[in-house]
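Left out: one protein chain. Kept in place: all the others.
The letters A, B and C name the chains in turn, as written, and every chain counts its residues from 1.
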Amino acid sequence: MTNVITSEFGFLFLLFLYGIGAIGSLIFRKNDVLANRWQSFSAIIGSLWGIFFAMGAFVVRDMSFAFSSSISPLLSFSFHIDQLSAFFIFVISLITLFCSVYGIGYIKHYYNKYSIGALGFFYHLFIAGMLMVVTASNGLFFLIAWELMSIASYFLVVYDRNDANNVKAGFLYLVMTHVGTAFIVVAFLLIYTYTGSFDFTSIQSQAALIPAVIKDVIFLLALVGFGTKAGIIPFHIWLPAAHPAAPSHVSALMSGVMIKTGIYMMIRIFLDMLQPVPLWWGIMVLIVGSVSALLGVLYALTEHDIKKLLAYHSIENIGIILLGLGSALVFTSLGNTPLALLGLGAGLFHTLNHATFKSLLFLSAGSVINQTHTRNMEKFGGLIKFMPQTALFFFVGSMAISALPPFNGFFSEWLTFQTLLQGIASADIFLKSIFILATGALAATGGLALACFVKAFGATFLARPRSPEVFHAQESSLSQSVGMGGLAILCLVCGVFSGYLGSLFVNIGTKLSAFQAMPQILTISSGSTLIAPHGFGSVSAPVLFALFVLVVFTVIILIKFAVNKNQKTEIGATWDCGTNLTPRMEITSTGFARSIILIFAGILRPSVQHEIEYHDSAMRYFPKSRIVNLSTQDIYQSYLYQPLNSLITGLSVRFKVIQSGSMNVYVSYILIVVVVTIFLSQ
Amino acid sequence: MNITFLQFLLGVLFLSIIYLHLARKNFEAVVAYAVQSSAITVLLFASFLETNSIYLLFVVLVTLVVKAIFGPVFFFRLIQKHKLTYSVSTYLNMPLALIIIAVFTAISRFQQFSPLTNIIPANHALLSLALAAIFTSLFLIINRKDAISQAIGVLSMENSIVAFAIFAGLEQSPMLQLGIVFDIFIWLIIATVFISMIYRHFGSLDTSTMKHLKD
Amino acid sequence: MVLILILQFILTPVISPLCIGIVKKIKAKFQNREGASIFQPYRDIWKLMHKDEVISSDASWVFRCAPFIIFATTIIVGVNIPLFASFSLNGSTGDLLVVVYTLALGTFFLALAGMDTGSAFGGFGSSREVTVSALAEGGFILSLFTISLIIGTTNLFSISNAEVLLVSEFFLPTVISFAGFFIVSLAETGRYPFDNPATHLELTMIHEAMILEYSGKRLALMEWAAANKFFIFIAMGANLFFPFGIAQSADIVAILFGLTALFLKTFILCAMVGIVESSMAKSRFFRLPDLLITSFILSAVAIGLVQIQSL
Partner (left out) sequence: MEFKLLFNFMIRLFLKILKTRRITIPMVSTDREKSEVLVLGKKIQDKVKRLFNGSLAIRQIDGGSDNACEQELVALSNAFYDVERFGIHFVASPRHADMLMITGPVTRNMAKAVRRAYEATPDPKIVVAVGDDAITGGLFLGSYATCDGVNSVVPVDYGIPGDPPSPKTILVHLLNILETRDTHKAVIK
């Protein structure tokens, strides 16, 4: 049976499944309930099949098959599934499974507002696009799949179109992704001019033909192009706008998995195709990674819109993945392949972990917004008493994302720390200082992420409700809880069995061309313990987890029974120096992060505006109402994108003069152009 | 068929374009166009005789029916219906237009265009003449104000392109046949829509009034 | 062998109140007053264990189970750091990052518990606590990385096993990174320049504000956990940076010698903390980042130094 699943037929059947899902949901678009049921179940079956396929492809062998079409010699629908793409198919299908299960309950509240069929159609196209992106092995076909993914996700972002800024966010998303795609297209063209083909395998073999300067240009183009999709710092402005706009189970999929396709292509191009790699590439990726990590978490702290906060955290985690990838690049250029494999393993492990806990957080945020109909955290508070299960899942997600031990976030960050530490032990001083700064950035990011999620969880779930909507919020439906529950258990399982997963990532790496000449197989995990090479350190997840459970139980038993026999506990009011406590007095999310914002004022540029309204304007002594407006200036908007925008519009106004309106003039332009081109084409 | 007969047909084509420039009345322009398309059909028929592939025959028939007969009849009825006897003046006065036509023919003979014109070295002269025909018909569209002569300009450009393709020895390739049929089909749409729209909207066929559309 | 394991488990909770007592005694001596006996913290904890509890109605399960988990994390860290014997080379959990992030887990629960009851002081306490610990984490990890770089492994037991630090040419980086580590330990345990442990003025509290709402056995656990955390930092400072007298082998004499060395070093460090607390005023909250950034820079410089020497 396994060789049936893992054959070409298996993968095509996977795409076929999503195709039926898409068309089916269009057919049933009239009846909402049927469309929802059809779309969710076909997505679940598709993702299950995908998981089996990925596991099979992982074990059996990498396969590549193509259907070259007669239309044009360059474009051939060729797939090449090696261990790396199998891993990404696994991640995509895994998250799709849980998002679709969650979707069954979540889509109910869209019922007679928007057409469910359209949602299903684009949802399936989006997943099929992603699957094709990670398996395409021909440049043009890759671009088509990339475009399909972006367009489908655009329609999903603007799905909730009554809200104006959703549409605006969708537009910004479309423009930014296509700017990124433009960079990618130019990169592929450059590769084509020098290697003569779009096929990844042939590019890989003829990589030596590309002169060094051109290779650097291709690197920069690819970094910018895929960085825009992954959301690294200077090109990230679409991410906090677009992800919150989409329906929650889609934004979970987008920020859990779609931005990873950028990472996949970076690995594919830098580590697989354009070998050997100069040193400064790795350093560049490291710097970009640490900047994105640090700034991502700082901006997350300033947010009080819960989904924007999670979107900024995706940027932070992408930064961490890039740290792993960057150190892998640095070590390959230094020729130290075992450490490079460690770096790559750390990056991939964090990709898997981030996909799980980020989608868990988005799903639980989605059901919170579903009940309270607002995304503003200042309006939440005390939800743990109304939605205990969702609170528990959000709690597990925030513990995993701030890398606290029993959960999976810690172990991937442990691996990244080990790689950076090995980097610090490396030779020349400049490289060492880069690694020291990267470790400092990673450490600070860990701390700030913890601060941010204490704020997010505390402001949303703890203390007393701060707005009336919270009082009639009910627990999310069964399917939503099952979806979130599955992801929460996955977070724990990935954490506890990180040892076994470690060896998995090592043999993904060995297949890439950068590591073909592997002197000896690097063991980064034996049995259940993760081991850093050269005996640098080791941690075993199951023992740690067992220790946790043991100690917590002994403490509870000791305290509860041995020591404290006849003490009774009363329920009293919160004591606050005797004042009568109102919900307004408890700390809000802006208040919580205010001290950090003031500390990092240089970067975040907080601004405060006071508006005071007096009883009688002549005598300015008795203010009637005082409005304080706290905001942080978005420096990208004002320093990078605004001047760019005005430059382009200025130029285009000057060119407007050629639009004279008379047809004859236009035809004369055509004539002149024809003559000139023929003339020049000598 | 020998070269001289082909040269004669191409000469007819080129002269008809020149005549289009000179024509004062629309009626004369349509007659010139009819002559031109019949020259093209004969040319196609000649090349069919050489290669006698059925497709080419089909193409010849279609061009004959549509371009040589249907087009001019359609234009004549249009002119009678709207009594548009005089074609409106041109932008450049007559001598200057002729000078430009001369310049075009000279240019097309430059060796700069050699890769185009001597695809088949034998009929180098024919190809350059066909190229000149394309440029002049393009210039016709620029020069004329009223819609009918512009439409005819477009059509004559098509004919000269077909001629150029035939001389360049492309008549066999499916691309050419496909192209010809396709362009005839397009011709039908453009001609009808374009002229009726303009007429209904502006009351006259003078395209210069379209200037107000500019935002 | 099992005896050592048990000793490792119970040593931290047993000794930590003593350290707090010693620090209070030294501070009292500096204020020229007698001060409570050094065993007073034991009595406080014992009495609180036997008192009833009043829990606020707004509190959720986070508030109720936070003390147990925080106390458990301090015990776990106590097991994972080398106290008197370093031959057990506990490979699976004795790692430096496990210690750092388990403490972060404790802070996570502490901050959430502070916010749970919805009182203004709890909220502000957690906000400040989390800010300080976020900024301190950089210096904390880098200072520990310095010594792990010198020895070549992040396993704490093998670090304390290698008696190479102060004597050889790595003297300077160890001292600098110890200075960075000391600042961070003052920050994390809420000692003087960062937070006044014995204050009644709610506005300046960081650590105290979060446990204002606790009473009875939960308050005892919180106080005990804070004492454990203080002892952990003292023990790490003592055993990782100055690993003299650590028992290398499992015979009784070495163990006893190790224990006495541990007590001696802990006493010296507690005295140092006491002196620092008496001779320094609590600095303004927004002056703390500069202090924490200096700790980060110190550790970074120390790491820079390490490599140059061994080049």
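Quick notes on this structure:
Definition applied: a residue touches a chain if its C-beta (ideal position, glycine included) is under 8 Å from a C-beta of that chain, and two chains touch if they have at least 3 such contacts.
Not measured: the values here are computed from a predicted model.
One chain is not displayed; in the complete assembly it touches the shown chains A, C. Listed residues C:63, C:214, C:242 or C:285: the one in touch with the omitted chain is C:214. Of the candidate positions A:580, A:617, A:652 or A:677, contact with the hidden chain is made by A:580.
Against the chain not shown here, chain A presents residues 570, 572-573, 575, 577-580.
Residue-level contact of chain C with the missing chain is found at 28, 30-37, 39-40, 43-44, 46-48, 50-54, 199-200, 202, 205, 208, 212-216, 219, 279.
Operating definition for what follows: only the chains that are shown with their structure count from here on.
If you average the CA atoms of chain A and of chain C, the two centres end up 36 Å from each other. Chain A and chain B have Cα centroids separated by 58 Å.
Looking at chain C, one finds that none of its residues touch two or more other chains.
Listed in rising order, the residues of chain A touching chain B in the complex are 659-665, 667-668, 670-671, 674-675, 678-679, 681-682.
Across the complex, chain A is touched by residues 49-62, 68-69, 71-72, 75-76, 79, 91-93, 95-98, 101-102, 104-105, 107-108, 111-112, 115-124, 126-128, 130-131, 133-138, 140-142, 145, 148-149, 152-155, 202, 212-213, 216-217, 221, 285-286, 289, 296, 300, 303-304, 307-308, 311 of chain C.
The touching residues of chain B, when paired with chain A in their complex, are 91, 107, 112-113, 115-116, 135, 138-139, 141-145, 150, 207-208, 210-214.
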